[in-house]
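With one protein chain removed, the remaining protein chains of the complex are shown where they sit.
For subunit A:
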């Protein structure tokens, strides 16, 4: 089934965002007594800090506070998993975005001016800027620059390789991609006049951030509130704390609200990026194309601090095992190293899409060697729905992988494109597949809750801890609630992202939709019962004749009590229902590895390659998705298409190279993201065989769309030119040189 945009599908909040009218946390410029904060960043990628002298800055006009490491009231460290990053550096800086001091002043200009007169003496240290040699360099932390090494093994790989008729081995490289959200990091910290702090900030997990912030600020958890306000995009880039610690310390010092908003330069320089991966993949199969053996040796550059690097490595390796395909033996290993190249961490796809790029390219390489159709090769290797996952774990697909492949094979994009009169553009079609699991995975604690209540004003109030960063969760929740309660959108208030409300866990790992669906299935029937009981008392009608509907409760087809009347006359506080549940994982007794709820995508790409310059235009993308029930069509479509455009950027133009540990691009005029003119025609198909009785009919699709785009584009480029690109982003110059070499040998 093709999922088509419907007229009027865009919700008001989406239009507000597009037109720049949406109010973000950083728009709160009119809070009484508001001060503006600014953060002093390191001038060096790696140095000892010899002296930080703030005395001149303190005398500047308008300056209310200047803080350094000594002023951090609690733990001077942050990090979701490993707390290894100083809030304000004490004696050493490890990347050019490292924070050294922060200032609060009456205006932004005054705050920034004060930064200029903070005197810092550095003693530069050798910069670790090559991941390949990082382990031989003196360590950034502890004993070694090797932060983590992990390997997944299955069967006897050497023996399996020995039996292969065909083996392909290639090196792959993926770029350091930037999230490039439209709203840069920012928010405001407001003292609550009781010693605590309230944060209004764009972030991905209010609850988790509140815990870290309490530790940093030396406060009790109950003294920190985080309101995760709707943000202009996050994509993993706001998973870690950004401006919160500095804003919080300054707010405590001054007793005034402090707003910090990074400009694009600072955002580029300090923000987390996608891990660049360098990997060698070796894959072998028998004469018939059955894959027997697979080996991966990967190196991930995590930059100066761990952030979510170890989890990214795990997810990368999970995807590097080629989860869609049955492989007799594999040996998949990766190393994660510290360097002074910024910081890498969470990013939509979370390591998985880097692996899939290489895995899918390997399958094409095998097919080519066997002179076999790449789709046929995939067909004989794809798992069936009854088989376990690549790591032996129980998995749950929402459609057979071969069905997804068959739909991809039937895509209209395989029909030859009309070529231009001068034959300047070479066209070609290619495809790739990808699988992705929902949830934090690998036995990490993964729970989430939500709440429904009737507000004093008679509104059905739904609360979740998830953040809204443009994916429009509120609309998805509203759709589900209307479906279950028979009410209309106007009856509902959705409140998201408040750390005082229910803890839903982080807004990441494509987990929100799954948990929202699960929690609603639990709380809504209970809420309905409570409301009905109260309505029965108030109306005198028997409970079983009452049902909820638009605007209130109904009996025999007519409204007998509005929600407002119920709230006024009944006991709305008694209707409150809370629930929390574990993210669905493989049933009891199974190994806690891999992801249980699996999603799939096949992306078919059509490209045109310019014979004269080597530049690539992606003209069409057709995605066949199997990701469970569609609960909110605009959200589903938006996520798949939006993620695919990020994949397109990663494939064709986005990279943040470094020299001596410093990023070479500092703004969006140098860091090239796709614009609307680069966006191809896209079609999204949904394949869903989940029975209505399925316990987990819904999956999260926030990351699925990016999974197979890059390898599909490279496969299409190969179809157009005969040249396979294995280093991303595709270098037009390289492609052109290869095209010229081809022409020379042909002529």
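Please note the rule applied: a residue touches a chain if its C-beta (ideal position, glycine included) is under 8 Å from a C-beta of that chain, and two chains touch if they have at least 3 such contacts; residues count from 1.
Criterion: contacts and distances are computed from a predicted model.
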Requested in this report: Quick one: find the hidden chain's UniProt protein name among "Diol dehydratase reactivase subunit alpha", "Carbon-monoxide dehydrogenase medium subunit", "Response regulator" or "Sulfate transport system permease protein".
Outcome: "Carbon-monoxide dehydrogenase medium subunit"
Query raised in the report: Which of these touches the unseen chain: A:141, A:290, A:500 or A:611?
Result: A:611
Query raised in the report: Among the options A:16, A:109 or A:192, which residue touches the chain absent from this view?
Result: A:109
Query raised in the report: If you put the missing chain back, which residues of subunit A would it touch?
Result: 56, 59-61, 109, 112-113, 115-117, 265, 422, 424, 611-615, 617, 652-653, 666-667, 669-670, 672, 674-675, 677-678, 731-734, 736-737, 740
